[in-house]
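All protein chains but one are shown at their positions in the complex.
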Amino acid sequence: MAKEGGIYRLMATYDKRWVYVVLFIVVLGPLINPIGMPIGISALTKNYYAQLNTLQEGDIVFDTWNMEFSGYMELKPGVLATHKMFIEKGVKLCIAFGHYEGVALPGEIFKQLQTWLDRYDYREGEDYIIIGYVFPNEAAVAALAQDFHANVRVDWKGNSIEGTFLDDIQNAGDFDMISDYTTGLATTYMINHMVLQYGVPMVENSIGVSVPGHLANLDAGLLTALLASTRGGAELEYLIGSPGPGLKSMDAFTLGHYSLMIFIIVGNIGHYGWTRRTGAKDRTGIK
Amino acid sequence: MNEFLQFAAVVVGIFISFAMYTTLYGKPNPLRDWAEFSYLGAATGVSIVISLTYIYNTAILGIQAGDWILIFSIIFGLMMLFRMHPDYSHVSRLPLAFTVGTGLALSLRTQIFTSFIIQINATIVKLWTGVPLEFLYRLTIAISVITILTFFLYTMELSGPLLWTSKVGEYLMYIGFGGIFAQTFMGRLGLFVGYMESVTTPSWKVPYTLASAVICFIAAIIFDRTGLGQKLSAA
Amino acid sequence: MLLILLFALTIKFMGQAKLPYIRRVPALDAIEDAVGRSTEMGKPVVCSFGIGGFDYWTVAGLSILGYVAKICAETDTRLIVPTGGGSETYITREAAVDLVRNAYTAAGRPEAFNEEDMPFLSGEQYAYTPGYVGILVRERPGATVMTGSHYSEAMNIAEMANGVDSITITAGCYTSNMAALACASDYIMLGEEQPAAGAYLSREPAQMASIRVQDIYKFIAIGTILVGIVLVNVGSDIINRLLAT
Partner (left out) sequence: MTVLVVSFLLVFVPYFIPWGPLDWLSGKLMTIAAVTNAFTIVIAVYSQFRRSGRFIREKRKGWAYHIYLLVLLAIMTLSGFILGQHAGAYEWLLLAVVTPLSSVIYGILAFYMASAGARAFRARSPQAALLLVAGFIVLLYQAPLTGAFFPGIEGAATYITNTFGMSVSRMFSISVSIGAIVLGVRMLTGREVAFLGFTEGEE
């Protein structure tokens, strides 16, 4: 580093691809051989746990998987932990997808839950029904909220849903709770057309990106509980005492955050050591 | 689906993923384009199947179930298709107007309540509830919302008190952004970690993952150095 | 009731659409410079207007696109407009194509317009994204103007554009996105700045009037909050009850 400016210059103007390399390493490393660092439990998650505990056996929950497969990757811990609670409580689930990739989810999710399904003898058709991809757009959501059976006649495999526990459902108001797992697809529409119109309590399982928005909704009383991202999922796993993917990925989480912070510190040193002295310009919108 | 096919799907999935990650290298290379076009093709295929299935399940079955009015949905839909022919594209205006109209109605009839009124209503709260922390929170929110709103007034010169509040608003907004950025980062990191978690469990996947990662990384470098990437890439 | 009132008010305000004053958004100058820069370097300009239907942002984005197209047409700079990304975008696409074509015709160079440079990258958001990024990587534009309703793909685009050293001007359309984009891009139009900019550029009465109306509503909102808070704290929740109706 004989160049003028030396180490400071490097700190200010390193090739950002180094960030990528480091991030890859700190994430893959701990996943391949975990370290097992301790974690803290946030108030949000405690509330979520409490809300789910209000459910009684036989309650019907509208279980909307508003996620692509990508979103599932982040929500996985929360999804699994939540469903473990549902199964344990013997809650009836009406499962809907908010994205066509949904058809890939049940296989994946219920494979993960197999032991629990067997333990509580939880069966498709009796305890849970998958009505498939029913939310292509807002109109569809609104229509379904208004008249369930006019819009859902068969489940995702084409079997009629007559004569199941879904007969009790006329409109969205007949659900005891909406449990949503969202990457932000149909969720807003559901809040508009189900929560606002029929006042169904709705618990949200949100990817980190949508968390700020949903915090506002929570505060405004549109949501009753919020589980934030993988972190929340891991905490829930901790609360229900069944460690899963969430807790496993927490190390990677910690390191990922720390590495970004280190980069920020380095950047600032570089900024004072080089950028500020030479008046060179960082390329960013924050002037 | 038999064992081998599933296994193949997993391995191909892992490899194509890392092929896509070579985007990060920032230079054109065929691996990446291959991934891109695979996704384009497959995803479009999926959406065709899904949409038509939806049409079948809702409309066709509906009509068979005696919902004659749904016949219109088919008619409108077909009229929509006239867009493709420049001379007849005007035919598509009716269904277009119809869908836009309904869509508008749907979003408006609740938009006002969710976002506008409820959010305002939630801001109007008793500041002093006896709990100091609560007070702090509520006060901050009230001040922030108001000042930030003033920062986004456009049809008047910001001057006098407005100038002052908008400045404050701007600063508060940046604090907010700081927090939000961090949350967003957590989210994105969560996605990435989650995916990496899924390609490293069960542990038999690990070697394939590492192998693909290394291969794609080296390939990207080679393609860049030799200039082959430029030559072989799409467009 | 309240709703009807809102509507009546809006229409009334819209009626008296005398061109109001609109603050010039700083990012606009940035756009000119950026396009100018890429003209000098002989590089293309990439400008997109989002993946939404005809929502609030898209309309603004289209106005900005029109402006960029105008400059490009005059300065003979190649303009690339990636379109698609959503199930509704094929309509917006039509509008955009007309818009750009008109811009070139207005500049007296209709022959320079090339629809090939407005590729339709499928109606799938995550197929659109790599397509867009692909364009950036291959064409290495000198300026990237990303407006309209872009969602989670926005960061890919902004950061990659920065990576290929093109001046990046973006407009966020939801909060978490904006926070990130503010960091990633060279210049950003924060939320409301975008429609304001759109109106400023298009000089179209309807748009400018609506910016005006929105400001009036913001004032109403601020007023309501202030009054409400005061009242609540002297122990009357009249406003809340009023709003709750």
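Here the chain labels run A, B and C in written order, and each chain numbers its own residues starting at 1.
Quick note on the criterion: contacts are C-beta pairs under 8 Å (C-beta built on N, C-alpha and C of every residue); 3 or more make two chains touch, one makes a residue touch a chain.
A quick note: this is a predicted structure, and the numbers were derived from the prediction, not measured.
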With respect to the chain omitted from the figure, which of B:V46, B:L158, B:V206 or B:I221 is a touching residue?
-> B:V46
Which one, B:Y21, B:Y208 or B:F223, makes contact with the chain that was left out?
-> B:Y21
Among B:A65, B:L78 or B:L163, contact with the omitted chain is made only by B:L78
Sites on subunit A contacted by the missing partner chain, in the whole complex = 16, 19-20, 23, 37-43, 68-71, 73-74, 101, 103-104, 136-137, 139-140, 142-143, 146-147, 150-151, 157, 183, 212-213, 215-216, 219, 231, 234, 250, 253-254, 256-261, 263-264, 266-268, 271, 275-276, 282-287
So that we can see where the missing chain sits, which residues of subunit B does it touch?
-> 1, 5-6, 8-10, 12-14, 16-17, 20-21, 23-24, 33-35, 37-49, 51-55, 58-59, 62, 67, 69-70, 72-74, 76-78, 80-81, 83-84, 89-90, 92-112, 114-116, 119-120, 122-123, 136-137, 140-141, 144-145, 148-149, 152, 170-186, 188-189, 191-192, 194-195, 198, 233-235
Would you write out the residues of subunit C that touch the absent chain, in ascending order?
-> 3, 6-7, 10-11, 14, 54-56, 59, 62, 84, 87-95, 98, 116, 119-120, 122-123, 126, 129-130, 152-153, 155-156, 158-160, 162, 174-176, 178, 180, 182-184, 191-192, 195, 206, 210, 213-214, 217-218, 221
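The rule we apply is simple: only the chains that are shown with their structure count from here on.
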Most central chain, judged by mean C-alpha position against the global CA mean | B
Looking at A-C and B-C, which pair shares more C-beta contacts?
-> B-C
Distance-maximising chain from subunit A - centres being C-alpha averages | C
Per the C-alpha centroid definition, the whole-Å distance linking subunit B and subunit C comes out as 17
Touching two or more other chains in subunit A are residues 70, 136-137, 209-212, 286
When you check subunit B against every other chain, which residues touch at least two of them?
-> 26, 47, 103, 121, 180, 183-184, 187-188
Inside the complex, what are the residues of subunit B that reach subunit C?
-> 20, 23, 26-28, 32-33, 35-36, 39-40, 43-44, 47, 83, 96, 100, 103, 112, 116-117, 120-121, 123-128, 142, 145-146, 149-150, 152-158, 173, 176-178, 180-181, 183-184, 187-188, 233-235
Residue ranges of subunit A touching subunit C (in the complex, touch as defined) = 16, 68, 70, 136-137, 184, 209-213, 283-286
Touching subunit A in the complex, subunit C uses residues 87, 126, 151-152, 162-163, 168, 170, 174-177, 181-188
